[in-house]
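The complex appears here without one of its protein chains, the remainder shown in place.
Labels A, B and C are assigned to the chains in the order they are written; within every chain, residues are numbered from 1.
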Amino acid sequence: MKREVKLITGRTLDQGIFIEHKHSDEYLNAAAICRINPKLMKEIGVDEGGGVKVITDVADVVVRAVGDDNIGEEMIFVPMGPWANFVLGIDVGMAGMPSFKGVNAKIESTDEKTPKMEELMKRYMI
Amino acid sequence: MQNITLKSKYDGRISVEAEIITPDNFSGKDAKEIGEMDLFMGNKTVKLKDIFEVSVEGSSENPEDTEIIIKGNTDRIKRIGEGMTSGKIVIEGDVDMHCGAMMRGGKIIVKGDADSWAGREMSGGELLIEGDAKNYIGGAYRGETYGMTGGKITVKGNVGAYLGEKMKDGEIVVEGDADMISGMEMLGGKIIIKGDAIMPGGEMKGGTVIVMGEVTDRMPTFKMDGMEIIEGIEFNRYTGDLSVRRAKGVLYMKG
Amino acid sequence: MIIEDVICPFCGSLCDDLTVEVKDNEIAGIENACKLGYSKMMGYEHDRYERPLKRVGDEFKEISYEESIEEAAKILYNAKSPLLYGWASTSCEAIERGIELAVKIGGVIDQTATVCHGPTVLGTQEVGKPSCTLGEVKNRADLVIYWGCNPFHAHPRHAERYSTFTKGYFTKKGRTDRKIVLVDIRKTDTEGICDRFIQIEPGSDYKILTSLIAIVMGKEESIPEEIGGVKKEELLGLAEEMKHANFGMVFFGMGVTMTGPKYKNIAALERLVRELNRHTKFSLMPMRGHYNVAGAGAVFTWRTGFPYAVDFRRGYPYYNPGETTSNDLLTREEVDAMLVVASDPGAHFVNSSVRRMAKIPLIVMDPHPSATSELADLIIPTAISGVEMDGTAYRMDDVPIRFKKLIDSKFKSDFEIIGDIIEKIEKRGVKD
Partner (left out) sequence: MSELLIKNGIVYDPLNDICGEKKDIFVRDGKIVEEVKKPEILDVNGLLVLPGGVEGHAHLSGSKVNAGRLMRPEDGRRGLRRKTAITMPESGYSVINVYGEGYRYARMGYTTMVEAAMPILTAIHTHEELRDIPILDKLSMTLFGFNWFVMDYIRKGEMDKLAAYVAWALKISKGYGIKIVNPSGGENWKWGKNVSSIDEPNISFGVSAREILSSLMEVNEILDLPHPIHVHCNRLGQPGNYDIAIDTMKISSGFETKREREPLHVTHIMFSSYGGEKWKDFESKTDEVTKEVNSNKNASIDLGQLMFGDTTTMTADGALEFALCKLTGSKWSNSDTEMETGGGITPQIYSPSMPINAIQWAIGLESALLVKNPYQVWLTTDHPNGAPFTTYPEVISLLMSKDRRKKEIERVNKVVQKRAILSSLDREYGWNEIATITRASQAKAYQLNDKGHIGVGADADIAVFNINPEEVDPSKDYEEVERAFSATKYTIKGGEIVVRDGEIVKVFPGKTLWTNAEFDGYYELIEDDLKDWFSKYYTVSLSNYGVSDVYLTNPEVIKTNPKIGGRIEVPAE
């Protein structure tokens, strides 16, 4: 099932630590994730570490679920990085600043794999 | 009467800056002279004739009697009609940013959509957009005190965010819906939105905003001070924005 | 060799008290750094590009520095609408040359503020920025509000050095002399160091801030009982606390610059701080991300008059975010060649922009492989500023600090490479 949420993106410590190592597994683990309320995980039927497809008007991307009690049930948090930005687009009225927070998105559980950074970037080249 | 027709041959994506296209600059000139005028495309200077086919009928030394019709693909032509004082421009398709910016008189009709900053800092004349328009319509330049100070803008479709930003005088009528904060930091003049609006009147200090449709996300800093009937419809009258010193803005909303 | 008072080239806190041990031209140890700085400075030698690379078909081919400079100059010289982007993680000296290059080729130059504190600049251009240096906070602040920022993750030593735990002249007891408040949409790890957490609904900052202004001005009567998920009572309480602080401070981050009407949030925050100055002393400060993003803004401003998104295509500076900003230009497909310096827009720009980057000649100057370099046509490896190259950086409070070179490098610096490109361009004749 699909569930509507607000997508929030932002810095995290781990994303920052591995920011100069974008091809590493550590970076993948730090940035290709989605922090999500455990109740919401249950609702969409995804387990800790399972695949979540984040879908917006722009595109969709698969990241891994990480349970987080401090995240409200109406939102998900994806660290800033290639995965988060893949589903974001420029929108109106923003004076040069795209919307990186509070973007309308849908999420669903998926068996698809999270793309590696270089695989994700290849999608831009088509 | 002088009728000038420009037919666009341009389908590039780098916008062309064409502030030269005004009745003031064209009146009394023949097709050749107009074709030799400079436009700017990226870091290149190009001749007008490289972008448009030019034809001229009749002649007039007076911009008032000069009409420019622009046909073809113009969605990447910026700044048409900037600073014009009189005469008329008709754009048959879509137009890029800053159309009619700083215009002082005359009339511009855009039959398609207009991009952001149409009518920016305009002080007179009339701008009619038959399609949709984007952001900052009738607004200001970054950091300036005033946006539009006179004239009239009509948009038949929807508008984007920050309609009439820092507007000081004049009138804007939108027949469709308006995105975020119409009349933002408005100081005077009048905005009528026939459709819906989001957070209208943010930080307005003066002037009037009338929203005939639904309002979502109301600003919390307006005070209701009565009811009024405008054109047969009942409106609540609010004053604000109370988060601004000496604010005397008037916002009419249903309910 | 032990090098003291080393400047950390990671975030806008620009901590300058690191101790680094260098053995045989390698960094052997670092003291005082946070995880972010430690990782960057210790990991300097991992994942480096060894030579300039040029894309040939689907492959990258190694070329010489000289060839890469010639190639870069050719691409930039021939472009009608080039974009030079990045600059937040390099020295002011390199940025100065970047502006010279932009002028000479008739391009647009933009920096990472375009996707972080650009709205802060726009807000400042509407209202102004009542601010101070971090030492004022250290020595005086008795009320600190973190609004939409998460220093625990993004600026790990900020609280310790400047804003929460630090002791100062009038704040002898440090943490206990201060009240700390967090305003955010979720309970972040920063909440742990705060006295109070005010949770607000996403995108409601503008309404909450304008309500607070009205309250501070004594016009609370119109304010509804709840705004953006916050009870009016709570806002009234916060306003009183702010008015009665001796020296109040607001640090704010992406939570404010990126949501709702974005720059209007900042303008409202700045107006709030200004109103508070009628009652007491209050300041604010953006939590700048990259270690020299403030420097990029400073150099841009003194050289061109404008802080980011400066368009030189017509030979003079033109500035209009929403029009001359990177994401607008890329999404509108107006850019026909791009140079990226010390930044990774491939990872941090939105889909529609990155799609354009993939299609045009793209030059990347970076020490490490990045998401952007995956799309590049030309990759020029560089020395790491702050580790292998010295120069000037500006802290988040616009205090300039000269950072050190800790070890020698076989790589050229951004400063040198851009200088080389300018030289090649000049040989071709400055475009008029």
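Note that in this section contacts are C-beta pairs under 8 Å (C-beta built on N, C-alpha and C of every residue); 3 or more make two chains touch, one makes a residue touch a chain.
Everything numeric in this text was worked out from a predicted model, so none of it was measured.
In terms of the touch definition stated at the top, the absent chain reaches B, C within the entire complex.
Touching the chain that is not shown, out of C:Gly135, C:Gly237 or C:Gly419: C:Gly135 (per the contact rule at the top). In the complete complex, the residue from C:Ser39, C:Thr259 or C:Ser283 that touches the missing chain is C:Ser283. Touch with the chain omitted from the figure is made, among C:Val103, C:Ile223, C:Ala268 or C:Leu406, by C:Val103. Touch with the hidden chain on the side of subunit B covers residues 141-145, 245. Even with one chain removed from view, subunit C keeps its contact list with that chain: residues 4-5, 7, 16-17, 92, 96, 100, 103, 121, 124-136, 138-140, 161-162, 167-170, 246-247, 274, 277-281, 283, 297-299, 301-307, 312, 314-319, 392, 394, 398-402, 430, 432.
In the analysis below, only the chains that are shown with their structure count from here on.
In whole angstrom, the spacing between the mean C-alpha positions of subunit A and subunit B is 39.
For the pair subunit A and subunit C, the distance between C-alpha centroids works out to 22 Å. Subunit B and subunit C have Cα centroids lying 34 Å from one another. Across the assembly, subunit A contributes residues 93-95 that each touch 2 or more other chains.
For subunit B, residues that reach two or more other chains under the stated contact definition are 135, 161, 180. Every residue of subunit C that touches subunit A in the complex is listed here, in rising order: 10-11, 35-36, 39-40, 43, 46-47, 114-115, 118-119, 122, 150, 152-154, 156, 185-188, 202-203, 254-255, 257-263, 289, 309, 321-328, 331, 344, 346-355, 357-358, 367-371, 374-375. Note for the complex: subunit C touches subunit B at residues 79-82, 105-107, 122, 125-126, 206-207, 210-211, 213-214, 217, 219, 221-224, 227, 260-261, 264, 267-268, 271, 312-314, 319-323, 332-334, 336, 431.
Of all residues in subunit B, only 13-15, 17, 40-44, 97, 116-117, 135-136, 141-143, 161, 180-181, 184-185, 199, 202-203, 217, 219-224, 240-245 touch subunit C in the complex they form.
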